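What follows is chain A.
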Amino acid sequence: MNKIFHKGYFSEMFRQLKVIGIVAAIILMASNFTTAVSALMSFASETGVLANRIPGGFELAMPMMMYVYLSGLVFTFVAYNWLNRRAYSDFYHALPVTRKQMYYSTFLAIIIWMAIGLTAYSIVHSLIYLIFDLPFNYLLFFCVYVNMLIGAIEVVGAVSLACAISGTRFVNLFASIVILFVPRFLLSVMSVFIETDAPYMLSSIASYSLFFDPSYNIIATPYGSIVQMISNGAYTVNYAKIPAMIWSLCWSVLLVFLGGIAFNKRASETAGIPTKSKLFQTVVRTAIGLPLLLLLMYLIVNEEATLVAGVFLVLFSFIFYCLYELISTKSPKKMVKAMPLYFVCVGIALLYLVIPKLIIKAESTVKVDENRTKGFYVLKTENGFFSEFGLGGDQTYSSIKKEKIRITDDKAIEILCKAYDRNVSMINKNSDTGSGMWLTVKIDRTNGTDIVRNILFSESEYNTLSQLLEKNEDYYKAGIAFPPGHKYFFVNGLTRQEARKLAAVYEEEFASLDDAKKLMLKSNMSGYIFGIDSVDPFEVSTGRFNMTLQVSGCVGAKNFNESFAINNFTPKSLKMYIDIINQRNGDEGLKMLDELKAWFETGGDNGSSEYYVDIGNVTNVYFYDTNYGVNSFSGNNSKLLPKDADPEVYEMIKMLANAELSDDPENALQVTVYVSWHKEKNISYSSEKVIYLKLSDEDLSRIRDLDVLRRVNFDKVGDYTDPVLD
Partner candidate 1 sequence: MFAIDKLSRTPIYEQLIDQFELCILSGDIGPEGQLPSVRYLSQTLSVNPNTLQRAYAEIERRGLCYTVPGNGRYIAKDALIKLREAAESKTSEFEELVSELKGKGVKMETLVGIVNRVYSGEGKVIAE
Partner candidate 2 sequence: MITAKDLTKKFDSFTALNALNCKIPEGCIYGMVGSNGAGKSTLLRLVSGIYKADGGSVEIDGENVYDNPKIKGRLVFVPDELYFLPRASLLRMAKLYSSIYERFSYDRFKELTAAFRLDPNANIGTFSKGMKRQAATILALSCKADYILFDETFDGLDPVMRNLVKNLLYNDVMERNATAVITSHSLRELEDTCDQLSLLHKGGIIFESDIGNLKTSLFKVQVAFEGEYDRSRFEGIEMLSFVKHGSVASIIIRGDREETTAKIKAMQPILFEILPLSLEEVFVYEMGALGYEFSDVLKQEVE
């Protein structure tokens, strides 16, 4: 250990980094203040729908990733500042410490400071969520934390290597960026080529493998998260992928090790000289000559290359290549000497033509047949997750479970193999993909390996497969499961404690239902009931109420977020909900209706009243009337009282104002009311209130018959039509 560690030198380096180490840790910790503040706000109030979402890997990683990049760069620059000035460099090289000891002791000092920053931040961050019992996935966060530690090692390794091979700040920075990002970038470009070259199916090789699975080497692929955002989940960064973490760790350690070798060889007299490393010069020169060539290759692969374009691109690529050498070495002789090495550029560019083809060729020889297939898993549809959408792009609990279910049904496997073969021949014949349904499957093979592929199934194949899947008991059960384990709940209009109480009742009620009902409740999203197209609001049916219980939680490191409908199928829960709402809003709501009725009877002045009433639920509006400012009903005739201007509305309002609060889900009408009188009446309510009223059967049927309802187009669910313009 003494060969690479010197306690005195380590403590000196640790001391030198003390100030910026603490400052950086404080800055990172400061981002916890915003977390704490929004946690407090979220804790205290009932905010929007996504308040219940568990933070995903990307947002968990963001602050730490910025920290790793910046402090990794800055700390290492500060620690190796002395390599860039002759006098400084001589001083350090004269110290009685071996090169290896210097390097690894410095590395340790930097890493420990970064770990302090990351760890302090992470502890506080988790604590905030823990204390307020807010939705959080602790395992995922821990995985992100580990990834960031690995990332720290990688950044420090890359920057150390960069500082060891160069002698000015500018080249230090330039080299750091090249060493950190370029290798991974080249792989990513390769995956683009693979995707371009092969249709969707085999491109999955690219996305699920080293080439462009952005879970590998996360810190070198910051654009992976960006791509994740814009690709809608096609590429996701999985922070909990163990092989990816191991790979990243190995690469990081390699960089550190290479840095050590370079540092050991470094001559003190190279301080202040941009770089003496011939290898680095060659790499940069090649990197400059490469892009235009790659562009040419891309055109070739897409069959859009012309001779003119080809000549043009190659010529300019060569010119840039030579120009760089000339400018950086200021020696025409060296430029001429470098010219033959241009073929390295050409060689690398050609690899981009060759390797994708080889990979695709190799993969298309993989035989997937009944004998070789033990089973398969269905991971995704082309839209995301197998027939299920979570909120905000998350999965549902069921889809997480379904991913893990191995299908061994013979018929299903037969369909799979047939589809696979067809896909392969499509590749080989280079024919069009045609239409159908894409599914991402993981195929377990008898030889112990598994492969992940996107496969196009025909419509009939897809339908057969879906039916077979539904017959699978585990599959079926997963589809109607209520998520177990620690969960977080949200119900629009309720506080968190109320939601939790409701959820307990709901879970029990849900368990007692039959499978068909379970399915209907579970697949409810924001208003759409599976299999039911249109709903009569006055029908005592499932369509009248569409409150949802939002449930979020996690299975291991995967987050889920789904909605369960609260409606007549779950009367106990529904009643509880209605009671809570009425308890909270009842008085004020009824008061508003009274005010409204009074206004209709006595009239208001011009330009100072505002109200709206809707019956039904928030997104399915069945009646809606508003009045802003001038008595819009009467049009020109401003002398009329509102009750005379629009007697039907008045009648309805009267009925509503006379009604009582409901206590029976079977007989409850959801009414949303908002009134605001300015000036004269001097009454103003701050927000709309939802209340549930009990109307008599006659009143209900009377409202139904009212002409006013013709103002609203039933079929256009969710459409608002200004009554005046009708």
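Per the selection procedure, all candidates are chains of the complex that A comes from, given by their letters.
Keep this in mind: a contact is a pair of C-beta atoms (placed from the backbone, for glycine too) under 8 Å apart; a residue touches a chain by one contact, two chains touch by 3 or more; residues count from 1.
Bear in mind that the values here come from a model prediction, so they are computed numbers and not experimental data.
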item: Which of 1 or 2 touches chain A - same complex, any copy; value: 2
item: Chain A residues within the candidate 2 interface of the complex; value: 6-9, 11-12, 15-16, 82, 86-88, 90-91, 93-99, 101, 267-269
